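Comments concern the structure below.
Partial view: only certain chains, each at its native spot in the assembly.
When the chains are written out, they are named A, B and C in that same order, and each has its own residue count from 1.
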Amino acid sequence: MLINCVAYQEGKKLNSIPVEEISDYIQKEACFVWVALKDATTAELKQMQDEFGLHDLAVEDAQQGHQRPKIEEYGDSLFAVMHTVEFIDGELNVGEVDVFVAENYVLSTRNRTHEGFLGVRARCEKEPHHLVQGSAFVFYALMDAVVDRYFPVVVALETELETIEEQIFTKGSQRANIERLYELKRKVTILKHAVAPLLEAVGKLEGGRVPPIVANTKDYFRDVQDHLYRINTSIDSIRDTISTAIQVNLSMVSIDESEVNKRLAAWAAIFAVATAFVGVWGMNFEHMPELQWKYGYPVSLGIVAVICGYLYYRFKKSGWL
Amino acid sequence: MLINCVAYQEGKKLNSIPVEEISDYIQKEACFVWVALKDATTAELKQMQDEFGLHDLAVEDAQQGHQRPKIEEYGDSLFAVMHTVEFIDGELNVGEVDVFVAENYVLSTRNRTHEGFLGVRARCEKEPHHLVQGSAFVFYALMDAVVDRYFPVVVALETELETIEEQIFTKGSQRANIERLYELKRKVTILKHAVAPLLEAVGKLEGGRVPPIVANTKDYFRDVQDHLYRINTSIDSIRDTISTAIQVNLSMVSIDESEVNKRLAAWAAIFAVATAFVGVWGMNFEHMPELQWKYGYPVSLGIVAVICGYLYYRFKKSGWL
Amino acid sequence: MLINCVAYQEGKKLNSIPVEEISDYIQKEACFVWVALKDATTAELKQMQDEFGLHDLAVEDAQQGHQRPKIEEYGDSLFAVMHTVEFIDGELNVGEVDVFVAENYVLSTRNRTHEGFLGVRARCEKEPHHLVQGSAFVFYALMDAVVDRYFPVVVALETELETIEEQIFTKGSQRANIERLYELKRKVTILKHAVAPLLEAVGKLEGGRVPPIVANTKDYFRDVQDHLYRINTSIDSIRDTISTAIQVNLSMVSIDESEVNKRLAAWAAIFAVATAFVGVWGMNFEHMPELQWKYGYPVSLGIVAVICGYLYYRFKKSGWL
């Protein structure tokens, strides 16, 4: 679905143009066309390929979708695949934004994403002193928007981790903890798969030999790369903490179990002793003088109580009870 | 076994040719010969070596089989070893495809593979505008076919992992889970050994100094490399998840055991108390007044019941029962 | 908040100057201006940007704060972000020091830090033979101060680790140990995030192509890098030891539990035997000759005592009790 198709010249919007005229506009001096598609059909992509002269392999990738994040050079043009990651109903939703960019055009198409990029266009049009840098700046702006949307996701995952951490030394919460840690790990992995390859790819726009089209906007891409570094560090940190937390949680299970075992042992001992003693006086020997004593019964109960009490005291002192 | 031996010129099929004439055809301008063997014998390989002038070491490798995936340059020609991975009766079957490729020939021989590559030839012949790029394109098409067949294997392994994950927090399934995780790990390792070395090898066809023969088809091999990256990332992700799942499974065993222990402790306590109490009234002291009481028996039973009931209530409340 | 704004010439302090005159002073030969801000407002930063001609992206970073440690080149100037790490009430407090440095100015602004850097200025002014090297030396002095303050933090963390290690083989301290190890790991991670990216960034001031502004002070930055290496090695060593300690702690839990289980088993066996024996003589068979014996009762008690004593001796010998 076509969202927008606008021509810009020297940082200012000329006007919306019909798709058929794209090939005319991209011939003009200091002019570039910015087209936005959403869930583009094969036919739409074919039309764009004809108008812009896109490379077969890049169009094929955009059509198939489900590419890994990457930035590829095709002659003078770039083809970028980025993943959007959004929280929808507590679940991470991964979408894809594909961008074709050259001297005089930017074509972006987004798939399976919830939130659009109209805001990016609005902001660009409000800042003609930036937009005058041409299509590379638009490319930067789109990428910056995608990357900025990773931050709230990271924060949400960090918050979830902190919530689990508060529970980790609480008795009886280990089963819930381990389930939540596993679930969190799953989500972090999803985000990692969006961030890490993009971080690697952006490096090619910033250091060493840089594609000519982004040569003047290198500093901007370094800034994006910096954001990606920060996100990536946070992700690695969460992953590392999850690993430790799983280990610690297992330790807590063992410690809890050990304490339960001790308590079990203590009470079992106390009652086993009582049972053995009363069993003695339940024996049927004829000559058991204490059975005839007047206070034999209360004395016997007293003896049992004293012994059990002493055991209780000992176990209490050694921390088993 | 010879499957096919065909000469092509300017992207179009000339005709099937006898093996003996290969050496004539590969002299012709803009012409290349594409030979496909299956489970080639030493004699067949020897004949091919003579016709194409293949390097000793490469032919030796193809003869021995069981090479690791690799791409080697011998002068102007390339020798590639790729592994096919197929699911046959639920078990992974690893085959080998060896390709010799130079300006004017492609020789492929497959061993221990189930599915052939006739479809690749058919597709190539249908697209003469691609095939005109010569033997390097055929090489790409073969490699692309091998790599594309990894995807369903990855999907099958991911599905298996998800099935296990659904069971991981289910009580009593830990023994089955651990066996399935171990088995899955084994399969993933097999696939990894096919993918990782090939990914490394393909890098040499795409970046830095590229062998002259693939110079014009660099973009295609970058595409293949990209697919391999994606597969490799999925494999690493599965491996990582398996490790975590094994740890989590162990935690679940401990948690389950801990709960069983608590329940055991609780019931043992209840019955130990009952036994100790009835033991008291089974003692043979002469002066135990309650034994003569009319309602002594039901009262005693009541006392035991009350105490046990109270314990039951306490254990229930603290979650032990 | 402006802390200081001073002009220096040939290593000597000229005088404090008003902010508005900065742009005049930075034109002069062999003269540089050193401005220190604290928790700078947007307006202050804007003013500084105008006076010094700072790059948009760098100023934006300084404004937002919460950057990762880094050193970026903007033309002839450098922009550095460093994290301060201080112990405040037993908790690690992370602040940020941003430094803009060029041939003729140094602008530092610190946020969320407790301790200031007045001492650095004092020391620099006392050593004109060093200060004559210009703004790059000031940059070094600031970085050196930040890095030197990591050392006491590392020492505190190492001391905490040693305290835990002394407890690790003590029975009954496993729950406390695991909590403290987890907390320590958290703190170490905070410090790691300050040190590791800075270490990487400083490398760019020391080896390979070095920004011209620090070309003459390379040896100083190598010295800083060396300190960071040492800190980083200590951090990695602490992290590694924590991992091992968590594992060892889990082993100790299991070993303790195992010993408790053995003791439980032993006592349970002793009393189970006694109970079974006295139960025998509590049976109501008519023909049980020993019940009529005169010394039947003491003999029976003796038998039970001997058996239990023998069991106790056996368990004691095998280390179960």
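The rule we apply is simple: a residue touches a chain if its C-beta (ideal position, glycine included) is under 8 Å from a C-beta of that chain, and two chains touch if they have at least 3 such contacts.
Keep in mind that what you see is a predicted model, and the values were worked out from it rather than measured.
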{"item": "Given 3 visible subunits, total identical subunits the whole complex contains", "value": "5"}
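In the analysis below, only the chains that are shown with their structure count from here on.
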{"item": "Most distant chain from chain C by Cα centroid", "value": "B"}
{"item": "Between chain A and its twin chain C, rotation from the CA superposition, multiple of 5 degrees", "value": "70"}
{"item": "Whole-Å gap between the CA centroids of chain B and chain C", "value": "40"}
{"item": "Multi-partner residues of chain A (at least 2 other chains)", "value": "247, 250, 254, 257, 261, 264, 268, 272, 275, 279, 282-284, 288"}
{"item": "Touching residues on chain A, where the partner in the complex is chain C", "value": "168-169, 219-220, 222-223, 226, 229-230, 233, 237, 240-241, 244-245, 247-248, 250-252, 254-255, 257-258, 261-262, 264-265, 268-269, 272-273, 275-276, 279-280, 282-288, 319"}
{"item": "Parts of chain A lying in touch with chain B, wherever the complex brings them together", "value": "55, 57, 61, 67-68, 70, 72, 74, 172, 174-175, 178-179, 181-182, 185-186, 189, 193, 197, 243, 246-247, 249-250, 253-254, 256-257, 260-261, 263-264, 267-268, 271-272, 274-275, 278-279, 281-284, 288, 290-297, 300-301"}
